[in-house]
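Here the complex is missing a single protein chain, while all its other protein chains stay put.
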Amino acid sequence: MAEVLAFEHVSIAYDSRAGRQNILNDVSFVIGEGEALGLVGESGCGKSTVALAAMHYLPRGMSLTEGRIRVEGRDLARLSADELSRIRGNRIAMVYQDPMSSLNPVMPIGRQLMEVPLLHGETDERAAFRRAVAMLEEVRLPAAEAMMERYPHQLSGGQQQRVVIAMALMAEPALLIMDEPTTGLDVTIEAAILALVRDLRAKFGTAILFISHNLGTVARVCERIGVLYAGRLVETGSIATVFRSPVHPYTRGLLGALPRLSGGHRRGRLRPIDGTIQAADRARLGCAFAPRCSFAARRDCEERPVVMVAIDAAAQHLVRCARIDAVVAGSAVDGPPASATATNDQAPIVLSVRNLSKEYRLTSLFGGDRKGAVRAVTGVDLDARAGETLAIVGESGCGKSTLARIISGLLTATSGEVTLDGVDLAGISVDDRPPDTRRRIQMVFQNPDSTLNPSHSIAYALTRPLRLLRDLASGEAKAEVLRLLAQVRLPSEMADRMPHQLSGGQRQRVAIARALAGNPGVVVADEPVSALDVSVQAAILNLLGELLEQSQLGLVLISHDLALVRHMADWVAVMYLGRVVEYGPADQVFSPPYHPYTQALLLAAPTPDPDAPPVVVLEGSMPSPTDTILGCPFASRCPERIAGLCDTTPPPIRRFGEHRISCHLEIDAERAQPPAEAGGRTGMRSSSA
Amino acid sequence: MTEISHDLAASRLASASLVGAEAADAGPLGKVYSVVTRSPLATVGATILLTWCLLALLAPWVAPYPPNQIDVALVADPHPSAQHWLGVDHLGRDILSRLIWGARTVLTVAPIAVLGAVMLGIFLGLLSGYRGGMIDVVIMRVGDTLLAFPKIILYLIIIAKFGASAFNIIAVITLSSAPIIARIVRGVTLDIKNRDYVAAARMRGESAFFIMFVEILPNARGPLIVDFFLRLGYTTIAIGVLGFLGVGLPPPDPDWGGMVKEAYGMIFVWPHMTIIPSLAISSLVIGANFLATGLREAALDG
Amino acid sequence: MLRYSAKQLLNMALTLFAVSFLVFALNELSPGDVARKVLGPYASQSQVDYLTVQMGLDRPVLVRYAEYMGKALAGDFGDSVVFRQPVSALMFDRLGNTLLLAAISFAVIVPLSIVLGVLAGMRERGWFDRAVSVFSSMCASIPEFAMGVFLLGIFVVWLGWLPGTSPLRSDTGWSLWMQFVLPVLVVTFYDAGYLIAMVRSSMVEVMRQPYIRTALLKGMSFHGVVRRHALRNALITPFTVILLQLNYLVSGLVVVETLFAYPGFGRLMLEAALTKDIAVIEAGTLIAVSVTMLTQLFGDLGYMALDPRIRV
Partner (left out) sequence: APAMAQGMPKKGGIVRIGMRVQDISNPHTYSWIESANSGRQVLDYLTVTGIDNVTRPSLVQKWEATPDLKTWTLHLRRDVTWRKGRKFTADDAIWNLKRVLDDKTGSSVVGLFKGFILTEFDDGQKDAKGNPRKSVRLWDANAVQKVDDFTVKLNGQSANLSIPESLFHYPLLILSPEDGGKFGVGSDGTGAFELVEHEVGKRSVFTARKDGYWGGGPYIDRFEIIDLGDDAAAQVSALVSKQVDMIYQGAISTLPTIEKLTHIQVNSVDTGYTAVARTHPIKPFDDKRVRQALRYATDNEAVLKGALRGLGKPGEHHHVAPVHPEYADIGYLKRDVAKAKALLAEAGYPNGVDVTIDARPQPDWELLAVQIMVEQWKEAGIRTKINVMPSAQYWENWTKVPFGFTTWAHRPLGTMILGLAYRTGAAWNEANWSNAEFDKLLTEAEGYLDVEKRRAVMAKLERIMLDEGPVVVPVWRAVFNFSDKKIKGYKIHPSIYIDAKDVWIDA
């Protein structure tokens, strides 16, 4: 197998006025023809730097300080600018995370595609055009010729990503580098893109360097994986080996921190990795992970460089750990312990939502004439119970946030009821709610960057609600701030910090503390962990779990991540196009019978499992929320659509106790295919050593 | 005066960057200090501005002569000499002293005018952006009408009507700049009001004014500070231009633009009388520009 | 697009209306002024009163405003009391001269600033970028009057290469184009300094965009990327600003026109303001405001044409 890309002891440093900083440290790997290597690691560990180095395109200030990078045997550092131009886009091509910003907004995509062959030897415009169209068809874009005329902003996110992939494949490169190509895409679209990459790979035999922070997606595309930590590769090997028997404590930690579809309920805690990564870790002489590692020994791990050693030469399983023996001998890697979901349908209902609808009126830019309305939420019925978690899942744009904002009063409903303590709040904006009601519903937001006001200290963020919602005097408030910080496991000195001095996870903890400050009855959390790394996410989820148990809080948790929902939820509502298509106790929703949409979601969810079955790709995308829907909202994409019925008649609600499914299909347990993990397939536990 | 377009650009640049992108380590001053020292451009700019501020502050002690002291005997040979380092003007007044005292005028009128504009602009922009609806429409409409006047024309008609005085200059600059600042602030407000921390503030029942001034405003300070210094520069030019056109600050107290105006008929023989105050104006503008550019770059670099 | 233009034009008309009333009210609330102006400082009060009545200036402001607007819509802006001429004749002649100066300056400034701005922004913080940035900031920091005075000293007094004034007459011993050199130069230094910075910063921002990286990593040469991918994007933002220069050039040339005795619109407005030539002030303001709003409209339309993302 010919070598396509080789990193040989590559170190890359960033020079700034503050001094030199190691970004990559002694990274070595080889990708052969037709091979796919997945590179995983948490944010900032240097994944993108690896990708850019492979293109010989480093950000200003970064330079290769050691080692060599070869593409098809040629040392990139020795190529002239001309030679580089010839290789780039021709022998190596790259796909980036954000397709929108990777495409020139003012040039039709056809032109941008045609540039690739035209830059690399093709002289005939017609021929270039034909090749571009062919490639668009190859990535399964409909009406490829018409697509050529479009501007990037006229395509959906999934379509844009396909265009970017098509552009990379145009020259049939030997090496395709994909840097987080599916982050930011919906699960169903992501699944489709990943399937596409797999197919194309099989067809063109291209070597692939696939970068992701998500172990699940890597498992879908690659056969080998490399785990990067603080600029160092800590473990590589085949997917099967690494997932089944990870060796490096960091790899083990990552896998352990991940909630699984197959895993248990939150009452079995996730296992976050202790501590956080520090900037200084990159500069360590020894193991960068040592400060967080329970196996670390001073002499072995910190005082001398740790090298990669082969554990299983045949499987090319390499690990950078000085204490392999101790680690392997020590505790086994464990997923969260399974525990039954004990949904308590007797728990008192604190908040109920009845027949709730919300329309956004669209006005043209200059006011006046209406351009229709977005039906963001239509006829939703839900209950949140004390001490229980109600999870809401669904694809982007299905109305989850809108629902959350109506409950919290940041938006007012068009019709329907939101009842808290017997009072209907649906039409009352939070600004007009009585203080006590306001106190009872609090919210945790998604984005750790915008959840705290960057201009004010942590103490401010926690004091204000105490003063306003609980009327505490400033002295009392001070003490209470410390108590809240302790409750979310933050040291008291954090109080005086500014938000930018905190990590994302810490900020999210402050946000949780802030929501708790007023002793709320209901906390609405809109994607509270989706922007966080796995390990941090695990810690936050554990914290939420604990808080739930301590108090009789009703948690409304919004997420697009089914595994997370599986882990956290007592009750689940699956939303599609503003409607709840399936609702019920978590156990029942995650086991057959399913709504076809729920089923598709379960199948699309990427799982870090080498044996996961191929996904069923949903065709098309959600209809526009401005369209008028006569029948079932899912009809246009449903693989089991009954023509003439589903698209004309609203579906009936089928009830199985507390479990409701809104579907025309006669649903029975037999017909429903079990999803990947929930079906009780061999999971990691059973196969780990 | 390209101010209209300067303003437009400033607002574009400002809104393109730095919204909430920063916060203080050691209080706002420490932050400014650290940003300023990080960028060489900003350091140069700040040094120039500080020097002038110091000179202005210490004018009574550092200026070698009273600024209006006339000595007609010197008019025959006004060139720089040991007694008068920068020479004297056509009335025999010491140019160095006039420059130093003139710095006081410039450094009060320009910043007050800009501050006035900033304050009015902030208030209207916050109100417009946060409240939206009719208030927004009315404020923006009135602002647009004011902006439709080319600035110099607005200055001219108002000053022709009410006469030239420091107060009128301040008023007219405030009036013509406030709508643009209001636009910047409104843009930032529209962005920030949808941030989660504003939602959080609403959920704990903060009043609208508190949200506008405590939650939103501090996060707009990045663009506003950059804008302040850019505007300070162009206001200095504007005051100079008004002085030059003969509708500036009234004599005898020194005003740099007026100094140029008074002496430029003599540029052919006594160029120092014109060039020195011109350089003073330019240096102040350059200082403000450098500081603004440096701050912006530093903020963009994070 | 058409709808948008129509809407904007309507907006313009409303704004013009507001502006005209504001200026009218500001200037004509005290009716004695006009007659006093006509008769000069030494006329007796009885003469002034007589003329005031004769000119109908003793009627209420609103009535006079309505009459004024009626006439103005028919192109009659009244008479200049200083020049004793119909304002329209006076104004359009001056406006023509200013437009000529503006057009020439524009033709110099725009290509210059685009070329320098793009070359500088292309390689952010390279030596050329540094040099251009400093140069442009310096230029934009030197007030026009200071620049004008320096250039006058050099080219007129010291070298004697150029005429000191530009009365736009070829029979004064200097060819017409020589008379344009200094005014254009002064405007160019000041305005280009600012525009260069504008284009540069837009270019810098574009060069940081991921699609530039995409193009480079497609195998395109750096210059190819600049030409094909960066240029158009980089000019979108400055486009409006560039167009707004026209507006500045029409009404903002007061200093240059005064400096070089150029018979233009700006100088006319200054003189009108100093001599309280109300009819001229009113008409001139309306013209200046129209120019501002028209350039803004064209700017918006052009912006839409350049950037396919914006559709109305």
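In order of appearance the chains are A, B and C, and numbering begins at 1 in each one.
Here is the rule we go by: contacts are C-beta pairs under 8 Å (C-beta built on N, C-alpha and C of every residue); 3 or more make two chains touch, one makes a residue touch a chain.
Source: prediction; values computed, not measured.
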Missing chain -> touching shown chains B, C
Touching the absent chain when the full complex is considered, from B:Phe123, B:Tyr264 or B:Phe290:
B:Tyr264
So which of B:Ile95, B:Leu126, B:Ala148 or B:Ala164 would be touching the chain we can't see?
B:Ala164
Answer key for C:Arg3, C:Arg125, C:Arg169 or C:Arg208 versus the chain not shown reads C:Arg169
Thinking of the whole complex, not just what is shown, which of B:Leu127, B:Val226, B:Val247 or B:Val285 touches the missing chain?
B:Val247
Using the touch rule from the top, list residues of subunit B that touch the missing partner.
68-70, 72, 75, 90-92, 160, 163-165, 246-247, 250-252, 262-270
On subunit C, the omitted chain is touched by residues 31-33, 36-37, 39-47, 49-52, 58, 82-85, 90, 94, 152, 156-157, 160, 162-165, 167, 169, 172-174, 258-261, 263, 267-268, 271, 273-276
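FYI, only the chains that are shown with their structure count from here on.
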Name the graph shape formed by the protein chains and their touching pairs; answer line, ring, star, complete or other.
complete
Which subunit A residues sit where two or more other chains touch them?
none
So which stretches of subunit C touch two or more other chains?
none
Where on subunit A does subunit C make contact in their complex?
55, 57, 81, 85-90, 93-94, 96, 98, 101-107, 115-116, 119-120, 151, 153, 164, 167, 171, 365-366
Counting only contacts in the complex, subunit A reaches subunit B at residues 17, 405, 408-410, 430-431, 435, 438, 441-443, 445-447, 450-456, 461, 464-465, 468-469, 498-501, 511, 514, 518
Can you tell me which positions in subunit C touch subunit B when the two form their complex?
15, 18-19, 22-23, 26-27, 133, 137-138, 140-146, 149-150, 152-153, 157, 190-191, 194, 198, 201, 205, 237-238, 240-241, 244-245, 247-248, 250-252, 254-255, 258, 266, 269-270, 272-274, 276, 281, 284-285, 288-289, 291-293
